[in-house]
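Here the structure comes first, spelled out in structure tokens, and everything after it is commentary.
Moving on to chain A:
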Amino acid sequence: MSLNRRDFLGRTAALTTTAMLPTAVFADGTIKLGSILDASGPFDAYGKPMDQAMRMAVAEINEAGGLLGRQVEVTAYDTQSDMALYSQYGQQLTRQDKVDVVHGGILSASREAIRQTMRKTKTLYFYNVLYEGGVCDRNIFINGVTPAQQVEALVPFAMKNSGKKVYILAADYNYGQITARWIQKFVADNGGEVVGTDFFPLDVSDFGSTIAKVQTAGPDLVIAPLVGGAHLSFFRQWAAAGMKDKIALASTTLGVGNEHKVLTPEEGNGIMCAYNYSQELDTPENAQFKEKWAAMFDGDQSMHEIAVSHYHGIKTWAEGVRQAGSLDRMAIIEALETGISIMGPGGKVTVDPKTHHAVLDVHLMQMQDQQMKVIETLPQRQPVDTQAVCDLSANPNDNTQYEIQI
Partner candidate 1 sequence: MTTRSTKSKSNRVFLPGGVPLAPRHPFYSFKQVSMDLSFVIAVEVLYAVASLVLISAGLAVVFGMMKVINLAHGEFMMLGGYTTITAVGLGVNVFIAMLVIAPLVVGLIGLIVERLVIRHLYGRLVDTMLATWGLSLVFIGLATMIFGNTTTGISTPIPGFAVGDYQISGYNFFIIVVAAVLVIAMLAVLRGTRAGLIARGTMQRADMAAALGYSPDRIYMATFFCGSALSGLAGAVLAPLVGLVPTSGGAYIAKAFITVIAGGPSLIAGLLSSATSFGVVNQVFTFAISPVIGEVALLVAAVVLLRLMPQGITGRFFKGKL
Partner candidate 2 sequence: MAETVLETHGLTMRFGGVTASDNVNFSLKARELRCLIGPNGAGKSTFFKCVTGLLTPTEGQVFMRGQDVTGWQPHQIASLGVGIKTQTPNVMDALNVHENIWLSARRFHDSAEAKARTDTIIDRLALGAIARTELGQLAHGERQRVELGLVAVADPWLVLLDEPAAGMSAQDVDRMTEIIHELTRSAAVVIVEHDMQFIRSIAETVTVFHQGAVLMEDHVDRVMSDPTVRAVYLGKKA
């Protein structure tokens, strides 16, 4: 037995040394892009495709000759869905690896765990995920959709297709709470009435009593900003109770992690949502993107909303570097603040100089046979929520996440 143990210990030791290598060996003259994502653990459904998108974007940049004549080199860390590892790897990226830019973070908690480190160490940071809005910090660029961009489009669309009484079922954390308030606002703006709002921690998976409760209120439409695997059961149980044909359903999150491919057509059909990207978007950019992705990852089809956002983010950064003609952080920030635009698979993405958020296309969709059919595209929506509180051209030293008063 002792032999086995020694063998085992020996192996782990070997592993330790090999794992240490890639961080120490670097070719000179490359541009270092730091990536920090949950490629394993409960959030890897989001993180893995984001990692793929990042590698694809970098590959494309390098194929086209790199940036400023230099190749881009990726230093990637898997945070294993553990918030503590964000702090740790964030420090590692900025202090030891001394990367030129960091792309990553998925949950808002993970972004907040590293944002200050990035700021303190003057490392440019891109957070490329749909989130609750309000971050105002000149060191960060964000190009996911915010509630105003998404909800403002989704609510009238969904209400038009159902009725005026709305019930909100939201995930009980920052994103869900804030999104729910935006939904309440836009429902009222569109002449509707919110008849009930319930919040669910991310680990709740039994919605039986909730479904009964919703029926007591008798709404025409349920909007569900629910997040994660456990919450997916709501859509199952809703269909199982035979509610699908009685009350219409909309969501601000379903499909972001390709959930529509997990639900059966009977469970998913008809659910309405609004995002910056759908695999079914019929544009030449998207066709090309999907083709390249499939070629690069052996026919894989896992690209989704936030993976594409991540891809947009890296392309935006690359464009900023090109325009700045330098790797200097301030030069890149100033170049980006000129309002740079790129064309991506999700449409045109423009940097909003005031907020460092993105002006982007929002596509209204409806699920149909495990696809997200695009019904209508609303071009170039402004991040009005964050614009209401954040003006980095007036207050360049701002460093707050505002909670927007609605």
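Picked so that all candidates are chains of the complex that A comes from, given by their letters.
Worth a mention:
We take it that contacts are C-beta pairs under 8 Å (C-beta built on N, C-alpha and C of every residue); 3 or more make two chains touch, one makes a residue touch a chain; residues count from 1.
The structure displayed is predicted, hence computed values, not measured ones.
With chain A as reference and 1 or 2 as options, the touching candidate in the complex turns out to be 1. Against candidate 1, the residues of chain A that register as touching in their complex are 40-42, 44-45, 48, 172, 195-196, 198-201, 203-213, 215-218, 228-233, 236-237, 239-243, 246, 257-259, 262-264, 266-267.
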